[in-house]
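The structure under discussion appears below in the form of structure tokens.
The complex appears here without one of its protein chains, the remainder shown in place.
Order as written gives the chain letters A and B; numbering starts at 1 within each chain.
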Amino acid sequence: MKSAVIVFPGSNCDRDISVALKKFQIKNEMVWHDESDLPKSDLVVLPGGFSYGDYLRTGCIASKSKIINDVIKHAEKGGLVLGICNGFQILIETGLLPGALLRNKKLRFISKNVYLKVNNVNNKFCLNYKGKKIIKLPIAHNEGNFFAQEKILKELEDSDLIAFKYCDVNGNTNEASNPNGSSKNIAGILNVNKNILGMMPHPERHIDPVLSGDDGSFMFESLLKSF
Amino acid sequence: MKISANIIDKHGIKLNEYKKIIKLIGREPNLLELGIFSAMWNEHCSYKSSKKYLKTLPTKNKKVIQGPGENAGIIDIGDNDAIVFKIESHNHPSFIEPYQGAATGVGGILRDIFTMGARPIATLNSIHFGSHDHPKTKNLLNGVVSGIGGYGNCIGIPTVGGEVKFDSTYNENILVNAMAVGLVQKDKIFYSKAKGINQPVIYVGSKTGRDGIHGASMASAEFDENAEEKRPTVQVGDPFTEKLLLEACLELMKENSIISIQDMGAAGLTSSSVEMASKGNLGIEINLDKIPCREEKMSPYEIMLSESQERMLLILKSGEEEKAKEIFKKWNLDFSVIGKTTNTKNLILKESNVEVANLPLSSLSSDAPVYNRKWKKNLESKKNTTNKKYTSLNLEDSFKTILKSPNNSEKSWVWEQYDHTVMGDTLQNPGGNSAVVRVHGKDKGVALTVDSSAKYCLANPMIGAKQVVCETWRNLISVGSDPIAITNCLNFGNPEKDIIMGQFVETIHGISEACKYLDFPVVSGNVSFYNETQNNPISPTPTIGGVGLIKNINLTMSHSIKEIDSNIFVIGKTSGHLYQSEFFREVMKIYDGPPPEINLFNEKNNGLIVQKLIENKLVNSVHDISSGGLIIALAEMCLSGQIGTKMKVKFNKINPYEFLFGEDQSRYIIEVNEKNKKNVCKILEKNSIYYDIIGKTQKEYLSLNDDFNIKLSDIKNLNSLWFKDYFKES
Partner (left out) sequence: MKISAIVTLKKEVLDPQGKVVNQTLKNMGYKNINNVRQGKYFEIEIDETNEKNAKNTMEEICKKLLANSIIEDFTINLK
């Protein structure tokens, strides 16, 4: 399996994701935002960080990068696209995923481990979460408060496109287990064809038991398995 | 323009210093030159009050590669890996504009690290605020914390640890000390010393604006009532540009193009060019027309004294300019050849081909004034409190009062605003003994901590300083590391007063003594004087940042209790020193009396034994005992592991208050399971280590004899209440 990680000025989780991809034997290449063509890849990752310093609107300036045209083509052909944190914000700004990511409800940056309910395991990113429905991953963001109009939220729910929801240790998704004020506790969503996943939590930071967890590993194993 | 007495005074230069300038350069300086002298000769850059004493600190051991005098200190951690680290203050700017002040403080210390070729891998911070009910505190706390987070999170370097303290001594002078740590290959270290004549001098990074002009002088002046009017000198940080600068510099450093490199920090272009050239015993010539400026018509004076952020000065090997330029262009950063090295040993500045300044470099560096200031020994803080009866107080209530006090509250409100897991190598999160960060791609790690104990230092600067060094050492031991070296940030009032100078001198003695005994040298640091407003100086606050090596990350120790029915040992003797304890301060409101004594012999023995027990996998968890005493340390262990403890103690020589709240030094709590108990006792006895077994771990309750039995969830609630209440959050 081959992947490409797009590096924007201000990306800062690009190394972390490439370490994770390599660990799971996915052949990865780093691609500078100013390139016009993607290398041949099965998976394109938009990494976390502060592309362009989060200036103007998070993800907005990165979504105007040269390489994005090719990322959109790749996605339209059914290629896999994963956007983590700032990558999710960029996916929304490009229009590949619906909604908006607003400032966290408490208007503060939040960096901590959170529990997540894996809502949809029938996609290439989450296959291996089958039977392990509550997981723990770190979040670290200022703008992760997912917002969408009622109609879109309903569509996401009806078509089973919510990948992850914030919950507590027992799987309850309520206000107390919602760290940033996201509508319906949404932490990650899929597009209709389920080849694009955008998520605020960082699976690439939890791939080793010596760290504070390794629930991220399952995602990379899922990706590998689907090829 | 004629240099009047008023102008000299405005530059913070004393009349005798001005006479010295005339003597050194053989004429009166022009205004630009006076500005340059003012920047180089102020306390912040010249260390004129502290130099004499700083020289007495131990700065070497087998592992030190670079001690003080460079951008940061460097230690060897084996396998061609080295750790670069330093702590620095950004106190005054943070008081004036807390967000930007703290942010640029983080930015500045990070540049000190990557200037040396190291990729920064972690930052820590020690922040001190005034009393929580002082009207400025809430805004300052909020601003500083979001500023530190705003910068560190954006550039993508984890903020892994630190401390937050409140005391009325900081009401008008907060402290923001930031420490950064980087990883470099031993054979790829870059220094600031210039070499070779006619080599190009390069300016890279952001453009120069009118920000921060005379920031370094401001950092060296006492605040007066009009402090807030000095505001326009505060700089705005741009972490995004710093990230680009970091990547561009590291990319260029892979090539063999750089002779030397220095960041433009305090006193900007002036201090960086002077330092590089004078270290290399060369001259330097700068063409001011070539400086990338953000605004039109900037004068030479403004250009030389601007403290715009995110800028670096390089000396390249002649002929490498084009290659370097390409890299900076890729990262969208300014790149300009602004001058060359010369053999004149002078700093020469030109504007439109006219020489506007010409100063011997020695007059700015080695010939800068050094003072032997008068100092007075601090009087021992006496136990003159009329012996208030405390034994009638309720033990449980006293414990709870301490738990929910601002200084002893759990600080996740703060550290959850810092990204502490980016870079994927953070093994221990904030809130424990020390942070532990893995050396990327390897099985070893570094333990990092930052500590201060101003309450002890005010009562006795010498003992207090020793205590801070020892606490740092203890924190590093507790995670299973081998402590290697420290960096210090020395925050004091006005050194022109003999009592303040006395605090400083005694602090240096204390640090020196502890560092020598523990083979724990000082490799970098910074002095911040003039932390006082209207004759109210802060308590002497030496902040110590320590680094230790963990050879095998699988042996990293945490302070979370691991299992039920294991034994709780206290290593080191508990004799019940209550003066300066949290119990006396928070519950009894007694603030005088001496701090606990430090016995360096016991400190070292106890520490080395704990280290050995960890290495031999004989302990489940370890925590050092510090502020708040045994009960606070034990409660933290229980909360972290979600397992309680049943203490059974017979009280003969000391009473339960002394036992629970005494702040005797050199102590650790260790958790030992039944299987290892005998073996651990044997080792401790063989090495003549004093220890007590105070109880066993149990489910969900923390109890002492029949005195109290408290549910952990109640402790947790009390402990996390304060910040939520303070910021009115649910």
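The definition used in the following text is that contacts are C-beta pairs under 8 Å (C-beta built on N, C-alpha and C of every residue); 3 or more make two chains touch, one makes a residue touch a chain.
Being a predicted model, the structure only gives us computed values, none of them experimental.
Residue-wise, the contact with the chain that is not shown comes from B:240, picked out of B:240, B:331 or B:722.
Interface note for the absent chain: among B:79, B:255 or B:295, the touching residue is B:295.
Among B:153, B:192, B:206 or B:620, only B:206 touches the chain left out of the display. Only one residue in the set B:97, B:425, B:451 or B:624 touches the chain that does not appear here, and it is B:97.
The chain that is not drawn here is touched, among residues A:24, A:55 or A:147, by A:55. By the touch criterion stated above, the residues of chain B touching the omitted chain are 96-97, 100, 206, 209-211, 231-232, 234-236, 238, 240-241, 294-295, 308-309, 332. Residue positions on chain A in contact with the hidden chain: 52-53, 55-56, 61, 64, in rising order.
In this text, only the chains that are shown with their structure count from here on.
Taking the mean of the C-alpha atoms as each chain's centre, chain A and chain B sit 35 Å apart.
If you check the complex, the residues on chain B that touch chain A are 146, 149-150, 153-156, 238-241, 243-244, 331-332, 412, 415-427, 429, 438, 553-554, 556, 729. If you check the complex, the residues on chain A that touch chain B are 9-10, 12-13, 15-16, 19-20, 48-50, 52-55, 106, 108-112, 138, 140, 142, 202, 204-205, 207, 210-212.
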